[in-house]
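See structure below.
Note that one protein chain of the assembly has been removed; the remaining protein chains are unaltered in position.
Each chain carries a letter (A, B and C) given by its place in the written order, and its residues are counted from 1.
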Amino acid sequence: MFGQILVNGLVLSGSYALVAVGLTLTFGVMRMVNFAEGQSVMIGAFVAYTAVPYLGYVGAIAAAMAVNAVLGVILERTAFRPFRGVELNGLIASMGMSIVLVNVAELVWGTTPRPFETVYNETSINFGTVGISVQRLICVVASAAILLGLWWLVQYTSLGRKFRAVSEDHETAAAMGIDVNQVSRLALVIGSMMAASAGALTGPVNMITPDMGRTEMLNAFAAIILGGFGNVNGTILGALLIGMIQSIGAVYISNAYSTSISFALLVLTLVFFPRGLVPERVDENV
Amino acid sequence: MKRRLATLIGALLLAMPSVALAQAGSKGTLKVGVLLPLTGNTAWAGKTNRIAAAIAAEEVNAQDLAGGYKLELAIGDSQCEPRPAHDQAERLIGQEKVQFLIGEFCSSASVAAAQVANDEKIPLLVNISTADQIAGDAGPYVFQSSMQNRYSQQREATLLQKDFKFESVAIIVENNDFGLSFRKNMIDLMQKAGKKVVLDVTQDRNDTNWYATITRIPPAKPDLVIVSISAVQAANFVKQYAEAGITTPLFSDYPPPPRIFERQVGAQAGKIGLVRATFFVKSDTNSPAQKEFVAKLEARVQKELNEAHDVTYWDVASYDAVRLVADAIKRGGPKPEAYLKAMAATNIDLVLGHYEFDDQRGSKPDGLNFVFIRTGPDGSIEVVQ
Amino acid sequence: MSALELSGVSKRFGGLKALNDISLSVSPGEVLGLIGPNGAGKSTLVSCITGVLRIDDGTIRFGKRDIQGLPPHQRARRGIARTFQKVRLADQLTVYENVAAGLASRWFSHANGWPLLFRPLSAASIAAAVNRTLEQVGLVDVAATTVRSLPFGRRHFVEIARAIVAGPSLLLLDEPATGLTESEREHLAVLVKDIAAGGCAQILIEHDLELVGRLCHRVTVINQGHHVFTGTPAAAQAEPEVVRAYLGMNQLISGGADDARG
Partner (left out) sequence: MSRKVLLIAVFAVLAALPLSFGTFWINMMITAMIFSLAVFSINFLTGLTGLLSFGQAGFVGIGAYTLGVLAKQGHPPLLAGFYGVLLAMLSGFLLGLPAARLKGHYLAIGTLGFGILIYQLLTNSVDITRGPMGLIGIPTGGIDKQTWYIVMLGVCLIVLAALVYIDRYSSLGVILKMVRHDEIAAQANGINVFAVKLIAFTVSAGFAGLSGALFAAYVRFLTPDLFNEQESFRYMMMAVVGGIGSPLGGFAASLLLTMIPEGLRALGEDNYRLLVYGTMVLFVLWFLPAGIGGLIERQRR
């Protein structure tokens, strides 16, 4: 049974990580929290759901990412660029955007919960007592792959260097001739593409509804903080921890408090590591 | 439209809202306020309920079922949440000047509306929420025509023992009102019946990941798994239950709406051979009245929302509620005291079944339709009992 | 009887020793110059005195009392005031408000401090102290303007005012002359003498050796965390050890000045 619990945890972690990494990237580059990330997940899921009959599953994922890329640009223009420096306003603006997105979705797709069927839901693989459907296996593998890709992008590409430069210090980056606006836009685009993939990958596991994505985002927050805000590797670690703790806690502690459990863990961690497990760089010149 | 515009401006400028006041129902017309979720994640149900209520009102007015009075419906989008429900009850009473209220869908919202109605002395008929004792707790102005949890659970317990052979059960619920009361009642009903409860899980209702819970079922080795989970979540559960390849028979409390649910996870439910309770299911065994209503509503939904709809218990309950109000007016007139007396004396056959109220102003369960249905492998539905 | 006395103070950051067996003392009314190349450990030393950093070895005595155990705010309440290398003011607030904040150390040192906090800022006792200080520092004209709208130079003086308003017995000035105009520099000199005349001990960290020479009764030179020399400025000029440090320093001084301008 414990093996099964770990597998469940891994699946959870995967989806949390995708959402969390998107958030953390945006935060790192812009010092702003994207409260509409959960809704980006939702939009991604619905777009994929709509596209599956025409493009097949892989194509649908691509379509979802494409649409969300555009969404990312819109978000950057409406809720982020106007508020650079006054991040609380940006946060509330993204909240406003999330209200808009939910209601647009309710108008476009209606509120009836939709089954997002893929061929991979039916078949499942068993390793001894541990079973997992191909769909969820895909979730794990795909999210791992995507995260690896992002990690490589941040570590080794020139864009990644730009990301890191901007997260270190806007002014210096600007002085180095980096177009901060462009980098920020890209961060949001990639962020919401991540969210799209999360939606498209986990969508088939559950019904999809316009109000989905909230719990995912809350847990993603927990993961980010646990890992250390603005830090991709730390965030992935955080997501892994949160997913596992929830899956284990649900069985051995209580299932009525699942979100609380991850946040309790979070607060405990913060008491000892006030800046998360992998703190972001800070210099306080005294 | 002019008045609506006026409302808008009045609100925006916080100006003298006297302009925004609705003209009270002129002699001969009575306003009935209906609280429904028209936005948010239960709007899909609310939208058809609204149409069902409208149909009822039209029939009442056409066939003069309200003792010479005409009924005019005033809709409030209460979003299945307590705060909007409270404010909408206030609006319908204060602005629209309704003399009667019907609603709401979610118990937390109905509780809110019930408190307002009782304070403002406007009769409310709770037609869909099934939480126990809403009327009894709220006070004399509130009636509840839906079958309350404790009754349906007793029925389920007895029917379960007829329909299944089992010694041990796993009880899995969501922490919402019917889930929690289901858990409490079902556990001691089962123990009374000498069954062993080998697993007892309550899951947070915002947590869509049921795998953790499902993982605990096989080790507990129950003969039967019984769940009480709200409609959407039930679909998630069944999907994940089927995916986990568990073969233990599964019984579900009433929330998943027949056919709509089958359209979502019919294949999986069929694979498990899911059995569940329901207040109403569209089938050949329906009474003529039911068949007529189904035809009427589905046509109307097709026309207005242009979507294929399968009538749900909630639609029927919304229709019956308006008819119940009309019937009480017919017998008692619109004056609250007389109306409430008449409502208490209700004794009428409507689409869902036969309505009577007990001294706690809750409907007596005996007359109401309540059946078990099994989902077939092809996602079809057969009525078990 | 010295106001502040450090003996054998050491501070390590992981491996490297930022401060190594530093001893110094400063007595009421005295101005002690603390000089040394950038990264010599001057700011670290200040942090150790104000309690932002805890020392690893040695003792810090303030007046009669050993203050090593005390957190920064406790030390401030006992009369250790400071200014910062990078000015740290609440720049949305007015000069008056910023200076008034300096009185916090006095309010809290009362046993019944909390009730005092509900007095209006314009209360006689507060206004008296603040205005006296503003006069002494020469900021009366800008009392009501926000710090944001002040020229950079004058902000140093606001910080000094905030530091001395509560009448501290030790004042740490961390490179106060950086980025001052010539006239402001002169004004600073007068101010420092004035404060000293009030009986307040001062430690002046400064790159501008001319200023140091003019103001300080004694100078302590540290280099790479080591104590190099303590004595009169004149004596310091003659000391070969110091000269060597100076040579190293001179470049760094210009470097430091550049930073200040940049």
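Basically, a residue touches a chain if its C-beta (ideal position, glycine included) is under 8 Å from a C-beta of that chain, and two chains touch if they have at least 3 such contacts.
Everything numeric in this text was worked out from a predicted model, so none of it was measured.
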For the chain not depicted, the shown chains it touches: A, B, C
Hidden partner chain, touching residue among B:Asp87, B:Asp163 or B:Asp200: B:Asp87
Sole residue of C:Lys11, C:Lys42 or C:Arg162 that reaches the chain not shown, by the stated touch rule: C:Arg162
Which of B:Ile55, B:Ile75 or B:Val322 contacts the chain that the document leaves out: B:Ile75
Chain A residues that touch the omitted chain in the full complex: 27, 33, 35, 78-79, 82-83, 86, 88-89, 91-93, 95-100, 102-104, 106-107, 218, 221-222, 224-225, 229, 256-257, 259-260, 263-264, 266-267, 270-271, 274-276, 284, 286
For chain C, residues in touch with the removed chain: 50, 52, 71-73, 76-77, 81-82, 84, 88-93, 97, 100-109, 116-123, 126, 162, 166
Sites on chain B contacted by the missing partner chain, in the whole complex: 4-12, 14, 16-18, 20-21, 38-39, 75-77, 81-83, 86-87, 90-91, 93-95, 107-108, 111-112, 114-116, 118-119, 131-132, 134, 137-139, 175-177, 180-181, 202, 204
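Simple rule for what comes next: only the chains that are shown with their structure count from here on.
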Identity of the chain that, by mean CA position, is farthest from chain B: C
Between chain C and chain A, distance of the C-alpha-averaged centres to the nearest whole Å: 48
Averaged-CA centre spacing for the pair chain C and chain B, given as whole angstrom: 73
Computed distance of Cα centres, chain B from chain A, in Å: 36
Multi-partner residues of chain B (at least 2 other chains): none
Per-residue overlap in chain C, given as positions that touch at least 2 other chains: none
Partner chain B, residues of chain A touching it in the complex: 1, 4-5, 8, 11-12, 103, 106, 110-115, 121, 124, 126, 131, 133, 135-136, 205-207, 209-212, 214-215, 246-247, 250-251, 254-259
Touching residues (chain side chain B, partner chain A) in the complex: 39-44, 175, 201-204, 206-209, 211-213, 215-216, 218-219, 231-232, 235-236, 239-240, 243-245, 260, 263-265, 307
